[in-house]
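In what follows, a single structure is set out as structure tokens and then discussed.
Excluded from the complex is one protein chain; the other protein chains are retained at their positions.
Let's turn to subunit A:
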């Protein structure tokens, strides 16, 4: 079908095969315009970025130096002895990638969805729910990535990166942030009111405390080890700790696969739900 188009207005692209399971007509291939929008908007809200950067740094100093002087050294993932700070730093790295992504994809998205009617405005343009889902998840990912970069620099400055594999910690943090952003956005699409966000806190906080961020898995009884082994943050911490200490093995691909599944699931659910919520 041909139609006269306005000059300078590109036709919508063909949908790549991987996106075929998403809502039809829901993808204009312009999710980067949402990134542009978020980047423009964030010029006025950069304070939020700064506080997100400092949070894990404060934990690292308080726990790593403070608690670390009592704990001394403990065995790292490769069996060699490492300082307590070197043990918790990768955990905090994973947690900060998670926190940044989750905050953006839950609170911020919910506000835009329910109160700012921002997505309604976007859907009046050729943009579709898939553009919105990808764009918002992408922004949460960028934010998580910036936190991770900042925190990795702090780790380097404290001498906590002991292996060249640590370079891979950044892309790994991006994958982790991506996965949490995708799942966060999918969850947000089911939220009815701000009360429901207590559930987010209820999921995030225990995960932060128990998913081997601060102690090794071996301190838990067997059944709790199994529970913790299912948590996404546990897999993120395992990945980061292996990379920053250089104890790399093939099993890490398993953790990676965990996150790829989270990503696929999150995007599919989020785009479908946006379709239902917004196009009624």
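Definition applied: a residue touches a chain if its C-beta (ideal position, glycine included) is under 8 Å from a C-beta of that chain, and two chains touch if they have at least 3 such contacts; residues count from 1.
As a convention for this text, contacts and distances are computed from a predicted model.
Protein name for the hidden chain, per its UniProt entry and selected from "ABC transporter ATP-binding protein", "succinate dehydrogenase", "Spermidine/putrescine transport system permease protein PotB" or "Acetyl-CoA synthase subunit gamma": "ABC transporter ATP-binding protein". Residue-wise, the contact with the chain that is not shown comes from A:128, picked out of A:128, A:145, A:184 or A:266. If you put the missing chain back, the residues of subunit A touching it would be 1, 3, 5-6, 8-12, 24-25, 28, 30, 33, 36-37, 40-41, 44-45, 116-118, 120-128, 278-280.
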